[in-house]
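The structure under discussion appears below in the form of structure tokens.
A single protein chain has been omitted; all remaining protein chains appear in their positions.
Then we have chain A:
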């Protein structure tokens, strides 16, 4: 995005700076030259045509080169980035030399083409100047031969020479801009694509409905990700009572994470409806949805700033007491209290100064701070050790009994204590009951349970 915008910016800058000057200087110089020595109009025309043709040729040829070299640049940068991010892998496999060879190969291709482009310019630009200077020489010769019949020309030779050079500069500038413009138009096209992309979801501007109760209902929901062929959710229907703790388990591809995203209205279902507090999500003012449903994802991004600033993004009027309350339930109070600045502790870019488990607990805190009616945890405790995870759930059950909690998880141990568990398989709900019921009767659930148990003999 930024590179494309830069290209367009440079195009606009060069357009403004030079497209205003170029036609004026060109027209002005041409006019003055013709006024000075009208007999040589054919010479000027010949020069303009030759240089114009060469310029056009250069623009077309260079356009192709620039496209190709951009491709090489991308390759080189990919290798560089991979080696930066995968430095541990490269070093531990002793692949430094192999990666250097790979890089130098890609870089070599770039170098070769780059030099080729340089050679092209090395011929064309001096070529332009040579043409102009030869024209000047020829003009002087011709003027001189007529000097006896046109003595007035003597005085204007100097100016004429100047005008010819001005015409040349104007033409050259135009050629260079045209060359740069092809690059910029590609960028312009890419930016236009993004801007033209109509938002696929409409958000009604209705009056906000506050105090939605935490009841959830899915009615015949089918959903396919844009670009996929197969629906990832197939005709799902279930109901959750306000205050219930619902667990959802299933293998990858079963659709459980997708459910979390639909509950937060990141996408709309293809068919069917999702209701929260009795209202279809599509009919609710977006602010109502955000207030009512908090979704905590597995890899929740925290923004650089402080812990407090992250929490206040969700709820600008959160007091320290509010933050402490949420942190306590999320089991984050334990490490926040150890930080000297507590909630004003800084969060670095990508929250690099916190461990994975701490990041997750902060994300859960953020989910709680708005006191939503529904809290959805999408595998949001995967980086916590078992004890912390259990404590979070106990705290949720104990302190927020009125809040509907939906826990989506891989491990059955994460959802065992839920009021009810949904079992998902390939986009369908194949089980609905308590842990004991499912363990006794549900085939899919039993398979999952077995695979999570240590199947080898305990010594």
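What to note about this one:
Criterion: a residue touches a chain if its C-beta (ideal position, glycine included) is under 8 Å from a C-beta of that chain, and two chains touch if they have at least 3 such contacts; residues count from 1.
Note that in this section contacts and distances are computed from a predicted model.
Per the UniProt record, the chain missing from the shown structure is "ABC transporter, ATP-binding protein", taken from the list "Ancillary SecYEG translocon subunit", "ABC transporter, ATP-binding protein", "Glutamyl-tRNA(Gln) amidotransferase subunit A" or "3-isopropylmalate dehydratase".
Of A:19, A:56, A:123 or A:320, it is A:123 that touches the chain left out of the display. Within the whole complex, the absent chain has one touching residue among A:99, A:306 or A:432, and that is A:99. The chain not shown here is touched by just one of A:63, A:215, A:357 or A:427, and that residue is A:357. Contact between chain A and the unshown chain involves residues 1-2, 13, 17, 76-96, 98-100, 103-104, 107-108, 110-111, 114-115, 118-119, 121-123, 125-127, 129-130, 133-134, 136-138, 140-141, 144-145, 147-148, 151, 154-155, 157-158, 161, 249-252, 261, 264, 266, 286-287, 289-291, 294-295, 297, 300-304, 313-314, 349-350, 355-358, 366, 370, 382-388, 390, 410, 412-413, 416, 439, 448-449, 451-454, 456, 458-459.
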